[in-house]
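Let me begin by handing over the structure; questions about it come next.
The complex is shown incomplete by one protein chain, all other protein chains being positioned as in the whole.
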Amino acid sequence: MQQLKKIKFVILFIFVILILVIIRNSNQNLFKQDVKSAIEAIQNNSNMLSPDQLHQLKEQWMVVNIGNSDLPDSIHVEHSIKIPFENLLDQTNRKILEGVDGKLILYSADVATASKAWVILNQMGFKNAFILNSGGNREEIKYKFQPDTTARLEQDSI
Amino acid sequence: MDARIRYSVLLVGVGIILAFLPFDAAQTFQLKSNELLTRSASEVMYFSVDQVARAVNSEDSTVQIIDVRSAAQFKECNIPGSINIPFGDLQNPLWEATLNQKKVKNILYGNGDQTASYTWTILTGLGYPNNYMMKGGLNEWFRTVMLSQYSGEKITPAENARFENRLNACKAFTQINSLPDSLKTKFFNAKRLNQSKLDGGCN
Partner (left out) sequence: MGPLSIISGFPEWLNLLIAFLIGIGFGFALEQAGFSSSRKLAGMFYGYDTTVLKVFFTAAIVALVGSQLLSFFGLLNLKLVYVNPYYINSAIIGGVIMGAGFIMGGYCPGTGISALSIGKIDAMIFMAGGMVGAFLFAETYPFIETLAMDNFKGAMRIDEWMGVSPGVFTLILIIAAVALFWIAELAEKKFSRADITNDI
């Protein structure tokens, strides 16, 4: 007891820091995920699901359409909701996203929107979020560069 | 002896809190989530292919074009004046000074929109300013700039300017990328060296 009395200010200080850490951690609006995990998932392409993979899933899923256009015909309509991208994190929509059982499948015809939404949701801790890959590899180069062997830069410009 | 015990308890106590911190703030997004969403939903981050072509032609020093594809793809062809920061290498501290800066506009591009969108969201989320992306990526660049053709009888001055801009960018692109491999490597190494000189630090 005597010993404890001597270090009571120390214990108080540690306690204050602990409280501050807990308060900081309970802030809903902060990101708390490591960026590295998102980068790795993107590199492995493990954040993408094709419609075929989707229909083979054992667990439940829900397609969230964040684009302007409607879903392609290959997706069952009863499993989808539509939320505009800019309202994705509104209080009510956030409740809906948190309430999704199983996988949360993001879809937009414009792949950029789904990609941005995926990064945001992933970093908010939605580990069940995936992107629906509706057609082919969007990151493939469609054109082949044809070198012009007659063209030469002047040496001194290098 | 008291002071020693006090400081030891203090340091070990704070150390234990640190060891159990729920997240590593240096590796997480700095922006608030709704703020990041608002920025992602706006169109401000886009540069059109024509704007990038104009920057290439005028050797605009207020923009830095960044290729986020793999090194092999970059070597095959890239937009003149661009530097290569492969997506997987994003967290390399070497690029910190290039990506997190206030001087120039960084324009990201990949083959399509996807990788550049990921990169843009990650960089902006981390709180880095001045990041933009080229809408449509290199596919759009090829479609508009490289295969640019004009057919028709009359040409308005605006159309003429746009066409000339594309044609010049196409020429520069072809010239740079037609260099033999050895010269290309030399060229990139020289560029990389210049870049690393900008890195600074207190060496």
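By written order: A and B. Residues from 1 in each chain.
The criterion applied here is as follows: contacts are C-beta pairs under 8 Å (C-beta built on N, C-alpha and C of every residue); 3 or more make two chains touch, one makes a residue touch a chain.
Quantities reported herein were computed from a predicted structural model and do not represent experimental measurements.
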* To do: By the contact definition given up top, give the residues of subunit B that touch the hidden chain.
  => 4, 7-8, 11-12, 14-21, 24-26, 30, 92-94, 96, 100, 102, 126-127, 201-203
* Mind pulling the subunit A residues that touch the left-out chain? -> 17, 20-21, 24
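Simple rule for what comes next: only the chains that are shown with their structure count from here on.
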* Structure fact -> Distance in whole angstrom between the CA centres of subunit A and subunit B is 20
* In the complex with subunit B, residue positions of subunit A that touch it -> 3, 6-7, 10-11, 13-14, 17-18, 21, 25, 29-36, 38-39, 42-43, 85-86, 88-89, 110-112, 115-120, 123-124, 138-143, 145, 147-149, 151-153, 158
* subunit A-facing residues of subunit B, complex -> 2, 5-6, 9-10, 13-14, 17, 21-24, 27-34, 36-38, 40-41, 73, 76-77, 87-88, 90-91, 110-118, 120-122, 125-126, 138-139, 142-143, 146-147, 174-179, 183, 186-187, 190
